[in-house]
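One protein chain omitted, others in place.
Let's look at subunit A:
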Amino acid sequence: MAEARELTPPPLHAVPSSKEKKYDRQLRLWAASGQAALEQAHILLINSGSGVTGVETLKNLVLPGIGNFTILDSALVSEADLGVNFFLDEGCLGEFRAEHTCRFLQELNPDVKGNYIAEVRKNGSQSFIAKDKAFLPYTLIIVSAPINPACLALISDYAASNGIPVFYLHSVGYYSHFSVSLPPAFPIVDTHPDPASITDLRLLKPWPALTQFAQEKTSGLSSLSAHDLGHIPYVLLLLHYLEQWTANHNGEAPISYKDKTAFREMVRSAGPPEEENYHEAVAAVLKSLNPPTPPSSVLAVLNAPEAQKLTPTSASFWYIARAIYTFYEQHGELPLPGAVPDMKAQSSDYIRLQNIYKSKAREDYQVVLAEVRRLEKQIGRSAEMAVDEKEVEQFCKGAAHVKLVRGKPLTVARPGESVRWGSESAKNAVNALAMPDSGVLLYIAFLAWDLFTGSHDEDALGGAAKVPGEHDQELDSDEQKMLGIAQKILDDVITEAGTFVEEPQYGEMKEELGKMVKELVRAGGSELHNIAALTGGMVAQEVIKAITKQYVPIDNTCVFDVNLAVGVFMVLGGVGQFFPSIGVQGIIVGVYVILFGLATGLLEFQIPPQVARYASFMFSFIGRGVFYIFIGSIIMGDNWWKYTAGSIVALVGIGYVVLEYIPSIEPPANMRDADAGWGAEQV
């Protein structure tokens, strides 16, 4: 390579868009708007301990072109750092780690500006964190444990009152954790829903232009040549037959499953069996004949208190939300997104159809925009803050899929105080604990780890805290201390939930917790590079979601245990989601049962695209039946209520299996809606 390096650098493509070219592969995920948001961000990493995960996270943010980063880290580079941190080398020994990691990271991308802060503090001197307005420049803060609890609380409070996302992470041996604290109102317009789920054709509520086009193309259907009949866009066919249907059904459209299948039969028998457009029409009946009513969760966002009580400085999101809610109240539907799926048709017809949908979408957008402008005037919003038209347009397109995350502050474990979960979170946590490997125990172990380090701080603020297991000779005593702390947290959360856990479950929990504590102490605060890399990848991805405000971020805690295999998730109010794993078989089964239960329940309401891919058996009577019988038989056992619950589930399963053999019964829509194709994801 030596010679190669001496060659003159190759001529660059003299194209001004070389930045777009460099970022091409990611622009296809978050577009120019997401990239602009990244470039405006300034991330503060507060690094301590062995500090690898924080640096790995930054690496994954520097590469896609974050605007600025600052590393606050007062550690000096040691021999041990060199073994785990890829962004340090021999020459850095004894110097500030912040300086050198910053330099190496900056090398990865010249478009990114890196800064560092390293402090040499005498006892009593004020640390950076405690300084007034210390956090002013930063748009997102990542804190890597260990950190003094008072400092963490300070950061958490600051972030909550200034609407800044904070990430708090641990990476200790084979375990890692991160929690995300998003602002109290964190709206996401561009949630990137599955493309198949966003088609909105308004077949049950066509507008005059569409109706007219349908009539024009479908009048005298019987006299059309086979070719012309085979090229009527299926959307128009459906509109035609809907008109017939409603004429014969007292003006009622087919909404119930029964009516829809009858209607489908009517379409099927009306058309020549070989024509593709009729096939498309038949296939679309169950999916597309939906009243244009948005999900109540979306209405709740559009009508949130922030939208009702607009102020001159409200975020533009709320102005648009309010305007769209008004639109909904007036029209009984959301603005039309305007996209039309591919279908068999002559090009000219297809283009005309597209234009009809586009113009309607455009009209709806104009109405919403006018309402936004009216609101601005009424509330007295200044002209400089006028809501961007593009934002209104995008909101109109994605209105049915907007999402609002109500971020919660970090849970800070403070020495001398019990960890407060909040009664709802505590209940959720304890319920989850009944599944011994839920991840809650690992979270508790990390809280205990924080309490231990918090009570072994060597100076008042920010100096290197002592982590459990740091000194080999104290391994046993540290483990005993930390186990005591952990068990108290466990008991406290059970008490806070207002319940108790029976033996032998309680004993098993304590034993499991003991193993985790031992493992965490044994690590002595050290990181494994590979776990740091993994955690850094996941944290950086959530950071990108939080900055770009695209895609739905996790809410709000994730734990990783290398022994584990499945990712399980829970919402624990203040706590959130977990990625635990498998260890003991009973645990796995438990976790699966919960997951399947949730998933099955969810299927009754909406079908995530993954289900069709990974669990296609859920879409037939026999498949679902056998699955229920299986789940039922797993649940059975131990005591009477388990037998009862298991039997009910299994009986339902048997019922489903029986249905499979009754030919006259067709599966309901939620068994059939699944999108059959599973795309280009095979990797």
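We adopt the following convention: a residue touches a chain if its C-beta (ideal position, glycine included) is under 8 Å from a C-beta of that chain, and two chains touch if they have at least 3 such contacts; residues count from 1.
Here is the rule we go by: contacts and distances are computed from a predicted model.
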Per UniProt record, name of the chain withheld from view ["Small ribosomal subunit protein mS29", "E1 ubiquitin-activating protein uba2", "Trafficking protein particle complex subunit" or "Putative centromere protein I"]: "E1 ubiquitin-activating protein uba2"
Listed residues A:Y158, A:F263 or A:Y551, member touching the removed chain: A:Y551
Residue among A:K205, A:H331 or A:H529 that touches the chain left out of view: A:H529
Interface with the unshown chain - residue positions in subunit A: 1, 4-5, 7, 9-10, 12-13, 15-18, 20-26, 28-29, 32, 56, 59-60, 63-65, 78-80, 82-84, 86, 89, 107-110, 173-174, 227, 231, 342, 346-348, 351, 354, 522-524, 526-531, 533-534, 536-538, 540-541, 544, 551-555, 558, 560, 562, 565-569, 577, 579, 610, 679-683
